[in-house]
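Apart from one protein chain that is not included, each protein chain of the complex appears where it belongs.
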Amino acid sequence: MTWHPRRKAGAALLLMLALFAIVGPWLAPRAPFEQNLYGILQVPQLAEPLGTDHLGRSMLARLASAARLSLGLALLSVASAAVPGTLLGLLAAWRGGWTERLTGAVADAVLALPGLLLVLLLSAFAPGDYWPLYVGLSLVLWVEYYRVTRATARVVLASHHVEAARLLGFGPGYIVRRHLLPELAPLLATLMSFGAGAAVLALAAMGFVGLGAQPPAAELGLMMTELLPYAAEAPWIIAWPILLLGLAILGLVLVSTGAPAEAAA
Amino acid sequence: MMRLLPGDMAFRIAAGRYGYDMVTAQAAEAVRAELGLGLPWFESLVAWWGHLLRMDLGVSAVTGAPVAAEIAHQLGHTLALALAALAVSCAIAVPLGFAAGLRPRGRLDRLTLWLSVLLRALPPFVLGIVLVAVLAVQLGLIPAGGDAAHGSLIAPALTLGLGLSATAMRVARDAMAAVTASPYFLFARTKGLSDRAALLRHGVRNAAVPLVAYLGVQLVFLVEGVVVIETLFAWPGIGHALVHAIFGRDVPMIQGTALVMGLLFVALNTLVDLACAGIDPRVRIRRGR
Amino acid sequence: MTRIDTHPLLAVDALSVASADGQLLAPVSFTLEAGRALTLLGESGSGKSLLAHALMGTLPRGLRAGGTLTVDGRRCDAADPATRRAMWGRQLALLPQEPWFALDPTMRVGRQLAETHALAGLGNAQAWRRALHDLHGLGMAHAAQAWPTTLSGGMAQRVAFAITRAGGAPVLIVDEPTKGLDRVWRDELVARLQVALGEGCALLTITHDIAVARALGGDVAVMLDGRLVERGDAAAVLGAPGHAYTRALVAAEPANWPAVRAPSPGGDEILRACGVSKQFGDRSLFRSLDVTLHAGERLAVTGPSGSGKSTLGNVLLGLVAPDAGTVHRPDRIQKVRYQKLYQDPAGAFAPHASIGRALEDLAALHRIDRTRIAPLLKRLKLAPHLLARRPGAVSGGELQRFALLRALLLTPAFLFADEPTSRLDPVTQQDTLALILEACAETGAALMLVTHDEEIAARVSDRRMAIGYDTPFPQCTRPCQ
Partner (left out) sequence: GKAVFAQPLPTLRVIGPWELSSLDPLRNGYLFSRMQVTETLVDYDAAGVPVAGLAAGWQMSPDGLQWRFALRPGARFHDGTPVTAGDVVAALGRARHAAGVLGAAPIAGIDAETGAVSIRLARPFAPLLALLSHSSTQVLAPASFGADGTVRAIIGSGPYRVTELAPPQHFAVEAFDGWHGARPAVTHAEYLSVGRAEMRALMAEAGQAHLAYGLDPGSIARLQRGRAVAVHAVTVPRTTLLKLNASHPLLADVRVRRALALALDRRGIASAILRDPSLAAGQLFPPALPGWRDPRLPALGYDPAAARGLLAEAGFQPDTDGLLRRGPDRLALMLRTFPDRPELPVIAAAIQEQWRQVGVAVRVAVGNSSDIPFGHRDGTLEVGLLARNFGVVPDAFGAVAQDFAGQGGDWGPMRWSSPVVTAALAALPSTPEGPRAEALRRQVADTLHDAMPLIPVVWYRQTLAASPRLAGVSIDPFERSYRLTQLQWKT
């Protein structure tokens, strides 16, 4: 399979980010938690290539460890939202009737329950960990995939080619793979790439209302929250995590826009 | 469910009520006695349902005001903000996304891609601060916060809407790209419609199917997702209130809010479903069979 | 017909089409004159539709046009579609080969037509009246408020034609405008094309129906394998064909087919429908219909367009639930052995998977011997390299044959063939039908063939059914016990 240059660029970008997450800590002069209260908010310089944060910690070291934690968890939360969301959406569109009504009601119920409550409940089981936050997020976020999938799948399922495939004896798995997914892929790819960014930002929002900040671990979203007060003084400091997140989203978008359905169009 | 959460409810409520300096064990015990928090959970739930049947949502454990009145006040603000943000996001995402989708891989497509990546990577509070710093402080165009001044809806709605438009723009673009590649769109053009007319009559409606489904979900998330914006811009909305209620373990308030929001969402979703079916007859026809 | 003075409206100079793999259409040059028809006949897959798209500037991505054309005095580079964009609908109009896909699924039929009338500067009300008038003239007065997905194949064909005509463009290119239409509507359509000619239009018609070519008169051109092999005055060429292929083409007209042997009746019952009725809205398609089919039997179904032939087949296959009555398919026969050839083959393939992939998947699913594919390809005159293409990148006739191939791989017990040869040139049509009959005979499959062509119906089967008339042919139904 030949890859579109855009896709290659995206993959290269993601690879670079992964590399940064892995080797970054070695590049950094200090451990991510080491502070220097007398050298805060320093501008980037040779010793501190990305400057220091509000507690004089090395931004390079913190970004690298945040990249590892956040991007991994963001992908996890996207996957754990997209997979059940899409599957349920497909199921609802496929079966219609009470299956659709039931899953729809569940989705409504999830939306009606304050998502924050879910996240809080989950984080009560493992206080201080980040994964409950992300998993809690995906408990809410799957609805997005569910509804969008259902809406698109309904139209596709009404088409002749799906009817023909059924007549030819193909099962749901095949129809999903060959008929539905190619149609859904660009949309899902977009939602997922941006969803990874949304997950990180959602965590930033939680930090903003005072949830989830468990020092000293570095997490992209929470870094943005805690650096906000220093944005006016040292804008470059808060720019780093934003830049990193932006690059990650860009990489994902580029990789996914090369999806098969579009490449051949 | 609230009782599963860590921390003692009476203490939490006392903290919410009196401010943390004043929370003492005595205050907490007074709260416990006043609200009957010692009761087993099912008794309080039954009591709540009983009140509910009489259309009574109770009074907030923290503020002591009737829940219904508080929700009415806050929900109105939140809905105003959510709708304004949705309008902003549509106003940005739909034209830009559609225009980008008309020429996939064109210059505008690339530009909007960068734009939406940037908007998606910027946390709303940073965006909000930047907007206020530029629009309110530097240019003095809009008021910065609070609901008191006229036009104070602008900054929060803009912030929220911009953030939302990031993904919506791409969804719109993908949908439109699919439409422009379709034979009926080509036929609409070869039969003589101008690009604009073809877009308006045959492009928009077809591209709207996935977009409406997506925006429908967004509207729902908006109501809760506004927390940050409400906190940042001192907007007296329900997201902000709900967060406080959850932190303060204000059970009547949470129950009331969840109930009202649940009803609201069911209504919204039904509306979105109807809209989807209204836009696309194929869905209706298949169901009719 | 009165002849009006002719002048060239469209002059084509060395127009060619190439893909990355090579040339699909060798350079052709011709002119289209006002009031004179040019009819393109030719082998299925010879490049007729590509020629039409190259003229319009609507070639699919990946294909390139070469040469130049002059429309109404203006020269355009064929490779640059931008110059023709402004002429669309006003100077140039194209009726695409797949009318079903050309209609916007989210707009009612009447409005799609009316908006085209409005382009001529009519007010909304007047445009709507014109649209109703058009639909009425095409026998579809009741369909103005219908959604495109509810149209029958022939109805979609007629609507798309009306829309193409509505703009009043002087250069009219119509790609198989009569396929799927019964004789009455075919003649009506031809009459309308003649009216257009009378109004001074230049007409390029692509068709497989030689009767249409004859009726239109003017010039005919015959295409084979991406090049023009013969052209000249219609009567002359069709009366005394010069090229061997043209001769074959004319000889293969269904009217010239030898009558086929009726199959020996008997065999197990394959399908029994008792008292089935179906109506959509307040339009009743058929009422209390009984159909019984035994192994090896052939039933030809005819009827006016939109009368419910496809719907009947869908009811028998269980794809559409009847309003009343029952359909019985014996349990001993596997479900997948009830097969259907779709009226619109383009809609019946997953658009994003290559044809080869689709066949491969089918073979894997039902453990079909893959060596059966190659001989069938050959028999259907399908080039193996087409397997790598997606359904959108082959010609309509090619896809129709692939659909047949796909159905035959499953050795059907019952085959509902909905206009299986309507997109094929007469030669291929004859071959293909022969293949269908042969395959059915071999496997003892019951065949239900829908066709608008009485000649074909007559030659395929003695058992006939006509629906949409007040009294169905008495012999087609057998009472249920």
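Labels for the chains are A, B and C, by order of writing; each one numbers its residues from 1.
One rule holds for everything that comes next: contacts are C-beta pairs under 8 Å (C-beta built on N, C-alpha and C of every residue); 3 or more make two chains touch, one makes a residue touch a chain.
Here the structure is a predicted model, which means the values were calculated and not measured.
> Of the chains that are displayed, which are in contact with the missing one across the whole complex?
Visible chains that the missing one touches: A, B.
> Touching the hidden chain in the complete assembly: which of B:R12, B:R120, B:R173 or B:R189 does that?
Within the whole complex, the residue contacting the unshown chain is B:R12.
> Touch as defined at the start, partner being the missing chain; which of A:G56, A:G72, A:G96 or A:P172 qualifies?
A:G56
> Given the contact definition stated above, which residue among B:F98, B:Y214 or B:F233 touches the chain not shown here?
Of all options in B:F98, B:Y214 or B:F233, contact with the hidden chain holds for B:F233.
> What does the interface between subunit A and the hidden chain look like in terms of residue numbers?
33-35, 37-38, 40, 54-56, 127-128, 210, 212-216, 226, 228-233
> State which residues belonging to subunit B touch the missing partner chain.
Considering the whole complex, subunit B reaches the absent chain at 6-8, 11-12, 14-30, 62-65, 73, 125, 128-129, 132-133, 136-137, 139-149, 151, 231-236, 240-241, 244, 247.
Keep in mind that, in the parts below, only the chains that are shown with their structure count from here on.
> Using the contact definition stated above, find the chains touching both subunit A and subunit B.
Correct list: C.
> Return the distance between the CA-based centres of subunit A and subunit B, expressed in whole Å.
So the centre of subunit A lies 19 Å away from the centre of subunit B.
> So how far apart, in whole Å, are subunit A and subunit C when each is placed at the average of its C-alpha atoms?
Centre-to-centre distance between subunit A and subunit C: 48 Å.
> Multi-chain contacts only, two chains or more: what residues does subunit C have there?
149
> List, in ascending order, every residue of subunit A touching at least 2 other chains.
Where subunit A meets two or more other chains at a single residue, that happens at 158, 265.
> Note which residues of subunit C are touching subunit A in the complex, please.
Where subunit C meets subunit A, its residues are 61, 149, 317, 319, 335-336, 338-340, 342, 344, 347-353, 357-358, 361-362, 365-366, 390, 406, 410.
> Contact residues on subunit B for subunit C in the complex?
182-193, 197, 201-202, 205-206, 279-282, 285, 289
> For the complex, which residues does subunit A have touching subunit C?
My answer: residues 158-161, 163-165, 167-170, 174, 178-179, 182-183, 260-261, 264-265.
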